[in-house]
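Below is one structure; the comments refer to it alone.
Here the complex is missing one protein chain, while the rest keep their positions.
This part shows chain A:
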Amino acid sequence: MTKITRRKLLYTGLATGAAIATTRCASPKGTPNNPAPGPEVNTNQIKDVTLRLIGTGVSQINEIRDKAQEDLGFKLEMRALSTQENNQIAITQPDQYDIFDGEYFSLPLVIPSGNLQPIAVSKIKAWDKIVPFFTSGKFDGLPVEKSQGTAPYKVMYLAGADSTEFSATPTDFATLIPFQYNADTLGYRPDLVGRTIKSWGELFNEEFKGKTSILNIPQIGIMDAAMVAEALGLMTFGDKGNMTKEEIDKITNILKEQKAKGQFRAFWETFDESVNLMSSGEVVLQSMWSPAVTAVQSKGIECIYAPLDEGYRGWGGGIGLSKNLSGIQLDAAYEYMNWMLEGWVGAFLGRQGYYSAAPETAKKYMSAEEWDFWYEGKPAAVDMVDPFEKTLAKAGAVRDGGSFKDRFGNIVCWNSTMQENTYLVQKWNEFIAS
């Protein structure tokens, strides 16, 4: 009798184990349920509209959704994804979203799928208030005008209403309205490094052997590596944002050498990983995203987002329209875009260290002290508090890298999608396996 009970229990145990294994392997994906409003009842009732947004975790913020719903009267559903999932869904599952919130460098992949419809520039009220670099590639003659890679203005316009070709000159058909953007650089722990870091080249410095890290997303990691190699004079590039096969070979060889030497402690893929690496002291110098630096600082650990001699690597994201939008839903989407440029959102993002697409509209929602600290690079007159009540900078502190002009103006390359993307991924895998 006992024997049967035993066996039963064992089998149940085995089954549970198997069940756990299965659930661990499966990754359930939610299917957003958006009942399209029936046209005959709702034709002129914008408040019954629900817009579904997809975007990365950094951009899908509940506070913005709530405020938008309150101001605009219709509903927004936000879905936070990783950069790669976001692109995958944008390209392969166009029915899953109404508004795409993605990075400019993903456009050479997303636009050919035909899943986005052009934004009519004439319907965007604050278009002329958007930072001119996005709309015309101009920015006071500063280095950013000559930056390499998938700079936003290069993929800002489409040739025609039904076109999937980019236009080099401004047209009435835009791809994305800028939403979040920033100038990325190396972050370091001044307490563990013990001096000021001024060049990208320091990432390969023997002094920090086994204590550095780079980003393990091929398209972004390669740009950081290129900045380092160029800074050290190890090699030069025709265009870092569009490397040739030979250049990719050469840069991956340099990376392999560094890996074999034990220069890197680890590679990171998610925001949290980079924060953990830095705050635990496993890594003292690494390529980082600006909110990650803020996250380390908010743990009471000193972390500097270094302004470097060679300049910054820029990234920018914006929102675009799904081709499925029409009628009242399309109107709602335009209302949302106009609301986004109106200023409240810009100020909200500005308090977290991002820049607004249209800074002058954001200015009226920020206090003079906030504006001076975040945009002008002046010492904080009072403690800087972000929208989530966290103090990001004490009174007297100065933003790393200084003013908007100094930081944005010195972007020398952008996150990129290269023509040799497939080859790049292959070589990157080789590097990881080496």
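One rule holds for everything that comes next: a contact is a pair of C-beta atoms (placed from the backbone, for glycine too) under 8 Å apart; a residue touches a chain by one contact, two chains touch by 3 or more; residues count from 1.
By definition in this document, contacts and distances are computed from a predicted model.
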Response to the item:
Matching the hidden chain's UniProt record against "Methyl-accepting chemotaxis protein", "ABC transporter permease", "Tol-Pal system protein TolB" or "Putative Zn-dependent protease" returns "ABC transporter permease"
Worksheet, complete the sentence: Out of A:69, A:113 or A:242, only one touches the absent chain, namely A:113
Response to the item:
Full-complex touch with the removed chain, picking from A:142, A:232, A:266 or A:301, is A:266
Practice prompt. Could I get the residues of chain A that touch the absent chain, sorted low to high?
Written response: 2, 5-7, 9-11, 13-14, 16-17, 20-21, 84, 87-88, 91, 108-110, 112-113, 210, 213, 216-219, 259, 264-269, 272-273, 276, 280-282, 417, 421-422, 425-426, 428-430, 432-434
